[in-house]
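So the structure is just underneath, and the comments pick up after that.
Only a single protein chain was left out; the remaining protein chains are all shown in position.
Chain lettering (A and B) follows the sequence in which the chains are written, and residue indices restart at 1 in each chain.
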Amino acid sequence: MTAPPARRPRTTRLRRNPVWNILRYVVLFFALAVFAMPLIWMVLAAVKPATELAQDPFAFPHDIELGNLIEAWKVGRYGTYLGNTLFYCLAIVVGVTLLSCLGGYAFGVLEFPGRDALFAVFLIGVVVPFQAVMIPSYYLVSDLGILGTYWAYILPGIAFGLGFGMFMMRAFFRGLPREIASAARLDGANEWQVFRRVMLPMAWPGLITLTIFQFMFTWKTFLLPLVLVQEESKRPISLGITFFFGRYSSDLGMIAAGVTISSLPMVVVYLLLQRRITEGITQGAVKG
Amino acid sequence: MRFQRISALAAAVAAISLALTACGSDDGSTGGGGQVTLKVWDQFTDGGTSEAAKQIYADFEKANPDVKIDAESYRFDDLAQLGKTALASGTGPDVMYFDAGLGEAGQLAESDLIVPLDDYAEEYGWTDKINEEIRTWSTYDGKLFGLGLEGEFNSLFANDSLIEKAGLTVPTTYDELLDFCGAAKDAGYVPIAYGQGPAVYAKDMYAMVAQNIVGADSVHDLIFDNQGSFNSPEMAKAIDIWFSQMNDAGCFPDGVNGLSVDNAALLFHGSKALMLAGGTWQIGDIYEKMPDSDVTMMPFPTIEGGAGQFYPLGVGSAWVISADGDNQDAAAKFLDYMYSPDAVDIWMTKGGIIPPVATDLDSLDLQPMIKQAAQLVQQGQDDAGSQLGYYIWPRWSGQLFNLFQDGAQAVTAGSKAPQELADEVQKQWESDGGQ
Partner (left out) sequence: MASTLTVRGAPEKAPRRIGRAPLRSPLVAGLGFLLPAIVVYTVFMIYPFANNVYLSLFEWNGLSPDKEFVGLQNYQTLLADPLFWSALKHNVIWAVLGTVLPVAIGLLLAMLLRDQPRGYTVFRAVFFMPQVLAPVVVAIIFSWIYDPTFGILNRLLDDVGLGALAQPWIGDPNTALYALIAVFIWVETGFGFVVFLAALQEVDTDLLDAAEVDCANAWQSFRHVTLPSITNAMTLVVVIQLIAGLNVFDYVWVMTQGGPANSTDLTSTYLYQQAFRETNVGYGAAVATVSTLITLVAAVAVVQLRERRQ
């Protein structure tokens, strides 16, 4: 649904110039090495026997040892953490996209008094660092009696996503042609129907972009769950892994295994959906 | 078709709310029928200690069927931050194993968030059982608020076989130590495995060197009775020796300000470093990682014109009981169990932890250095001719603690003079009220 029209890659003078081609591949391969090496090194370190690792950290392993990975999986409770993370991601992403979609429509298409002021208030949410509301949030969550439940992280998590969500969806709805909405209104559709039947179907690219952003953001969030999630059994992976690192702080093989296991799911998802994700990000971002 | 997707979203949300309500309802405190659930937050996150704790908790539950333990483990730093907020908001645990520093548990006590244990101490006989020196660290304003579990002290470790192989001898004076550093470096070894990025052991090394200069009694008077000062030439010299002179003499690995203490220890485990700086909590790792080496524990070498050689003793953390809720009695029972002979056995053999209670060490199967450390800890400071000194940092405020860590790095980096840091320490100490 987000596939762009097949575009003719432009052929320029430069493309035909061999010197230019060599030069640019030198730069590209250098960049490739810089971006890929740390990850490759980590994966190698995870499967290398300790002795080899100490001797030459760069060389490809002679023997592949899965002991570190297996032990890290067992000790690190990654199964639980991963499940929790997916759950939090799902809940927060659904919450943020749903609310931002409704709100973005109101901000982007409707006109009502105080609209822009209200929007500005939402924008503040984009710049507030979590540390600024950390202590009040803890008290709030405990006063509401949801501390110790999944809600303790989900609700603040949604609130933190709303600033950016509103910003994106407003921009997206603004970019949609208004004539269709007007026409629908003329046909007697009420505002809810205009939104649901006419505008929303056109807003999918924006929603997908937001979903990806929010998913990645939630996947990475560390401080929020650190403060608001107390039980180990409810911790997401970004938090769980710090415990693992604390415990194996000086065992490179195990750390590498932890890094590999905790990053692998996201990397695989990314590689599988690569085009979707990169295009999704830009659909909303570039046009919005 | 689009509507279906939206409805699917709505259904997903509904499903999540259901799941959440279902998951979020088990919040146990006092259950019916006299059954008590004790919420315990500890710091036993690594292999040995976490196993020991689990087993001891389970044994306690078996011995006390009316009490259930609901334990969570946190890293030291995380607990220091979370524990305070949780207790203050009335949502904390019943029992915490918490940083015993004046700026941490001391603050909890000052804010009446944890209960004084004096009555329980009498009831359970903790005063006789648990070392007085260890209890001192969690006594604030004359009242006992916590029970230390891990008696620990700072020391150096020497890899004797490797030192011999390098053709060197273990230094006994500070001057010899400086020569030793130069010779070790020339021979291709790291003289002392020590890291201060972040500078978590800086306060320990400072205490160790300062003690050898001014003596344990002076340190005691300074930190407990506010007699003397942190910016005396002697105390400044302690900073100068460890953070400046020894660094200049090449005693530490390159880039010491960017090397974590754990990675520094790797140099020692991997036979790249001849000595290791730290304390008794490292003994377990040494035996595990270098079973064939000949490692001995040693105090910092004597300093000319100094007071001798000391191992600064203290506790990092102590058990405290929340003032909130009404599980204090059960919590005290739990605390008492932590020091029972069965538990002590497990703490020592499995966790490598040295509880500050008299134990028949010979009856336990202990590694030599653990046994040596345990003898020292259990004997205490009062013994004439004791080699034990005092920790300094637990009597510091959080501000002073941070100031020192940052300052130590600055002295090593050459951007701050030792006396300057000493003056800052004294100034902060005074503004904290010089406890």
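Operating definition for what follows: a residue touches a chain if its C-beta (ideal position, glycine included) is under 8 Å from a C-beta of that chain, and two chains touch if they have at least 3 such contacts.
As the structure is a computational prediction, the values presented were derived from the model and not from experiment.
S.K.: Write down which of A:Val75, A:Leu90, A:Met202 or A:Ile281 is the residue touching the left-out chain.
M.R.: A:Ile281
S.K.: Sort through B:Ala80, B:Val115 or B:Met338 and give me the one touching the missing partner chain.
M.R.: B:Ala80
S.K.: Which of A:Ala50, A:Val75, A:Leu90 or A:Ala159 touches the chain that is not shown?
M.R.: Residue touching the chain left out of view: A:Ala159.
S.K.: Which is it among A:Ala50, A:Leu90 or A:Leu140 that touches the chain not included here?
M.R.: A:Leu140
S.K.: Extract the touching residues of chain A with respect to the undisplayed chain.
M.R.: On the side of chain A, residues 4, 7-15, 21, 24, 27-28, 31-32, 34-36, 38-39, 41-42, 57-58, 95, 98-100, 102-103, 105-107, 109-115, 118, 121-122, 124-129, 131-137, 139-140, 155-156, 158-160, 162-163, 166, 178, 181-182, 185-193, 195, 216, 219-220, 222-223, 237-238, 241-242, 245, 252, 255, 259, 262-263, 266-267, 269-271, 274, 278-279, 281-283, 285-286, 288 touch the unshown chain.
S.K.: Applying the definition given at the start, please give the residues of chain B touching the unseen chain.
M.R.: Considering the whole complex, chain B reaches the absent chain at 80-81, 84-85, 87-88, 103, 107-108, 110-113, 190, 196-199, 253-260, 263-264, 266-267, 397-399, 401-402, 405-407, 409-410, 412-413, 415-416.
As a convention for this text, only the chains that are shown with their structure count from here on.
S.K.: Which residues, counting only chain B, touch chain A once they are in their complex?
M.R.: On the chain B side, the touching residues are 2-3, 6, 9, 12-13, 16, 19-20, 23-25, 27, 45-47, 72-73, 75, 78, 81-82, 85-86, 89-91, 260, 262-263, 265-266, 270.
S.K.: For chain A, which residues are in contact with chain B within the complex?
M.R.: 54, 90-91, 94-95, 97-98, 135, 138-139, 142-143, 146-151, 154, 196-197, 200-201, 226-227, 230-232, 242-243, 246-247, 249-250
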